[in-house]
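Can you read through this structure? Questions will come right after.
What you see is the complex with one protein chain gone and the rest in place.
In order of appearance the chains are A and B, and numbering begins at 1 in each one.
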Amino acid sequence: MRNQIITKEFLSAMLKSLTKDYRVVAPVRNGKVLEFMGISGDTEIVMNDEIPYKSAKDCFFPQVEKLLTFKDGEVAANINAEKTIIFGMKPCDAEALRVLREVFLAGQYQDPFFQSHFENTLIIAVGCVREKPGCFCAERGIDKSFTDFCDILLNDEGGEEYTVVYLSEKGMDLLGRFEETKHILPPPERKAAETAPEVKKVELNQELDETAYFDIIDWGKATEICQGCGICTFICPTCHCFDLKDVSMQGATDRFRCWDSCMYPKFTLHASGHNPRASTKERYRQRVLHKYLYVPQNFGCTACTGCGRCIRSCPAGMSIRKVVEEVMEVQP
Amino acid sequence: MSFEIQKEKIKQICRELLEKGEVDVIIGYTAGEIEGTRIPYIFSKPEEADKLEWDERCTPNLCTYLHGRKDKVGIVAKPCDVRGIVNYLVESQLKKDKVYIIGVDCAGMKDDQGNPSPGCGECSVKQPPLYDMRVENPDVTNEKGAPPEAADPADLMEKLERFQNELQKCILCYSCRQACYGCYCQVCFMDRGVPNWQPATPDLGAKMVYHLGRAMHLSGRCVECGACERTCASGVNIRYLIKEISDFIEKTYGYKTGLDAEDQPVMTTYAFDDKEIGFLGGDADA
Partner (left out) sequence: MNPYLPARAEIMEVIQETFSADLDVKTFKLRFADGRPMEFLPGQFVEFSVPGMGECTFGFASSPLIKDYFELTIKRTGKVTDAIHALHAGDSVWIRGPFGNTFPLALMENNDLFFVAGGLGLAPLRPFILYALNEQNRKKYGRMQMLLAARTSKDHCFAYDYAHWRSVADTSVDLTIDNPEPDWHEKVGFPHELVKDMQFDFSKMYAILCGPPVMIKAVQASLMEMGLPIDRLYTTLEMRMTCGVGKCGKCNIGKQYVCVDGPVFCMAELANMPAEY
């Protein structure tokens, strides 16, 4: 086991040396918060057990991304994702990326912009040592110290060291570039731990028709304190709704893709003024059912990994976990 | 210690209000899922009052939940929440007979690290300016607290730099607007299609348009509850900009928001002798 270990000091130096060839993204202190940011040689990378307040989805599905440029009667797509290494995604974040991959790449149409980011990114995930307030990954069936949806997986050994395994060829190649890590092996047949039987999973019954959930609880009461701010959707690792916006300058027009939120009234507003989801009650219900019912029905995976960000960030203390549990109590 | 005594009083008052049918619902605080947090709690049965909480973590401004309600509401209100209610009355957003104010003396709120919550450190209104029932705390007086850690620089370019440095962190999620009791416009100027104030990219310009626009719309209306800053997931010091405007209003018009329900809204009141220095420049004393 000893030779599967690297020090945090070495890892930090390794990541910094990789900035020559890659954009390297890692958790960095930014004012009051910890955030995934691009690093340079003198950045201090945070290697403790904290979880960045925003997820790393920005690296695959940026908050704002230029998709197209119209100029002189021509249009061009800007598909040129930088080669990127992300350090510090937790298993919940990596598993969330699995959901995004399904949404953007499965089905009739593939999203070439997401695909380019996805293919050009190498993920160094780090297992969590302990659950944070609001976390419920175990209840979502996710092992906080293991995921195979990454290239290299580290686990904090409680001091200045990480144990290291690789889970893909990309990961093996990267480790092979360094004398100190080229002997590292893939995990010995390791799979994510089965959720302990005493942990009650937070999930909805997929067999039921979606209309069955529409009045299953008093959604108005359940969402009474929600302020509709949408911060839950911005910091969520699986939320993926977007809008397209044009900006014209000096004879050219750029078309940007921007994150949108189902919690905003404008999201479903028709040009006629009619709004199919007119109040917070309908919008919050859509957020819950989309994550726990519609995505599972369409893609076979629940769009919530229990990272707890929405619970920690909510100014009113709303908890998607509590709401789903309330539904579970009464679902047939 | 005082918090405990106040909490028992609050529970008793709320229980009685519901039992006597004087209100339809109570808005107060209860324990959140994350240990130590206090979240808004809306209930209508007397026995539900047992779950009420009152301590130094009751940070959310509850007055925002009054807006648009049709029933008669009893509200557990800190002085800043009361100032919001008073301003709703001033702006005709609420009728006094629709609200029963349980005004609670507030020794100041703390964040999860034990530091003063945004706004609480320099708060000067610690006793509710309006109430139907007051829950006192003899240790609390309306003395002004410590001044904000960093005063705004006098130099205009330095001011701009500080402002821009702060706004770099903003991700334009508009949570501060949603959390604000005063942002009750049906359609925010940032959400309008025509004219379109919101550019596609959340660059510094867009952030400045939003935060300056919001600050202007809150001039003479901010009750310094700190909800905007507490909500901000990016840790932007939103409040200081609006504080500048509030100080200007106080200095120029001698008006402090949310203290007197008989006031007229300061920025929509016309006076012949108003030099309008906010728009035209100059000095209040000149």
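One rule holds for everything that comes next: a contact is a pair of C-beta atoms (placed from the backbone, for glycine too) under 8 Å apart; a residue touches a chain by one contact, two chains touch by 3 or more.
Computed from a predicted model, the values in this text were never measured in an experiment.
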Options A:28, A:45 or A:103, residue touching the unrepresented chain: A:103
Per the touch definition above, residue among A:30, A:43, A:120 or A:298 touching the missing chain: A:298
Touch residues of chain A, complete complex, unshown partner: 67-68, 70, 73-75, 77, 79, 103-104, 107-113, 209-211, 214, 240-248, 253, 255, 260, 262, 267-272, 274, 276-277, 282, 286, 289-290, 293-294, 297-298
Touching residues on chain B - with respect to the absent chain: 193-194, 196
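Simple rule for what comes next: only the chains that are shown with their structure count from here on.
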Centroid distance [mean C-alpha coordinates] between chain B and chain A, Å: 33
Footprint of chain B on chain A - complex, ascending: 30-33, 53-54, 63-64, 133-134, 224-225, 227-231, 234-235, 245-247, 254, 256, 258, 264-266, 311-313, 315-319, 321-322
Chain A-facing residues of chain B, complex: 32-35, 37-42, 60, 64-65, 169, 171, 173-175, 177-179, 191, 199-202, 227, 230-231, 233-235
